[in-house]
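Every protein chain except one is present and positioned as in the full complex.
Then we have chain A:
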Amino acid sequence: MDGSKQIPGMCITVLLLSVKCKEVSSREKCQESKSLRPTISVKKMDRVLCPGEHGEENGSVMEHKTIPWQIFPVLSDQQSQGVELVLAYAVPILDKKKTSRLVKEISAVYPLEGQQHLKRVRACTDKASPHPLEMLICLAKPGKEKAEGLHTLSELLPDKQVDCCGLGEPFLVHVPAHPPLTRMQFEEAKFHWPTAFHEDKYVTSALTGHLFSKEEKVKMQTYMKQAIWAAQQGAEKGMKAIGAVVVDPATEAVLAVGHDCRSSSNPLLHATMVCIDLVAQGQGRGTYNFKSHPACSVSSLGNRDPSASKAIRAGTVRKFESRDNGLPYICTGYELYITSEPCVMCAMALVHSRIQRVFYGTASPDGALGTKYKIHTRQDLNHRFEVFRGILEDQCCSLIKDS
C-alpha cells in the first residue's frame, strides 16, 4: 500500500511558494469558506463565551501580541510530493496556420485520455527557435524508445488520418504525469509542459497560512495551552508529558481535557485514548476511571441539553450522526488539540471516532499523522480528517525534551 512507506518530510516547504492567494478577493474568500468550512463561519456569530474559556486573555492577546508560531496543513502524499514526469512525443509545428486543423486531427487519433491536464500545444520558449509552436502527440512507451530508437512521424501517425504537412520531426519531452493539486505542483508542472490547474483555494490558503484568521489562531492557542497545562500536570505525576483537549467547534466548548496516563498497569492510555474515553464519559458512558488523575476532566458541556445543541446546529451544514439523545455520534465534528503527533493506535482511534480535525504541536518519531503514515488522508479508510501541525510547536517540543 502506498502509504505504508512514506517520506517523513511534510509539506512545509510548500509554504515558501509565492502564491497568488492575495489576489483572491475577499468576497471569493468568503464564499470559499462558506462552502467548504461552514463551522468557521458559524462560530464567529454571536459568540457567548463558555465557562472555562479565557475571554479577557483572548482579547488582550489579540490586540497586543503576534502569534509566535506557524500552522502547517499535513496534506496527503499526492498533494505534497513533487511532480512526477513521463516521456511524451511532441512535434514542431512549422506552419502556424495549420495548427487548429492539426490539433483536431491528432486529438482524434490520440485523445490523451487520462492526461487531460496537459495542453496540446505550447509556444516555443526559445525565441531563436525556427518554429513558433510545438504540439503534443502521445505518451511514449517507457523503455521502448531506448531499445528501438525514436519513432518517426509516419510511425506515430501511420494511417493517414492526419495530414502531416506542416509538422516537423517528433522529439521526446518530459510532461507531468498527473494533474497538479497544489499551486507549487502547478508551478513545477508548467515548467515542463503547459498544464491546466484547477486550484483548490482551500488548500492554497491552508498552505499559505491564510486559512485561519488571527482571532481563530488566538483561540487555537488557548486550546493548545490547555493541552500543555494538562501535559505538565501529568508529567508532575510521572506520566509522559503529552496533553490533549477535545473541542466542539460549533460551540467552542472544551469537552474534555486529558493527559497521557500510560503506566505499567495500562500502557495504552495515551492522551488521545484518554480524551476519546472522556468524551464518551461526557456522553454518559465511557470505560475508564480517571479519578486518580484530576487533570483529566470532562466538561459538563459535553452533556449539553440536546435542544440547545440542536439550536447550535441549526445554522451549520454539519450533519451529525445523531443518536437518540441528540448528541453527535462519538467524536463527529469535534477537534482534537494535542501537544504531540499521535501514534498509529491513536491515529486510527481518531478515524474510528470520526474526529473532524486534529491540531498537534510537534511531530513524533513514530507519528501516524504525517511522520510515518498519513492515516488521516487514506482514501481506503472510511473516514478522513484534516490535520495541522505547529501550534505552539516550541513549547510542545520542549515538553517532551524536558521530561
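Rule of thumb we're sticking to: contacts are C-beta pairs under 8 Å (C-beta built on N, C-alpha and C of every residue); 3 or more make two chains touch, one makes a residue touch a chain; residues count from 1.
Keep this in mind: contacts and distances are computed from a predicted model.
*Asks:* According to its UniProt entry, is the unseen chain "TBC1 domain family member 15", "tRNA-specific adenosine deaminase 2", "Autophagy protein 5" or "Proteasome subunit beta"?
*Replies:* The record for the missing subunit names the protein "tRNA-specific adenosine deaminase 2".
*Asks:* Tell me which of A:Cys138, A:Leu157, A:Ala189 or A:Val203 is the one touching the absent chain.
*Replies:* Here the residue in touch with the unshown chain is A:Val203.
*Asks:* Kindly note down the residues of chain A that lie in touch with the hidden chain.
*Replies:* 1, 3-4, 35-39, 73, 75-76, 78-79, 181, 200, 202-203, 206, 264-268, 273, 276-277, 279-280, 283-287, 316-321, 329-332, 343-345, 348-349, 351-354, 356-357, 364-366, 368, 372-373, 375, 378, 380-386
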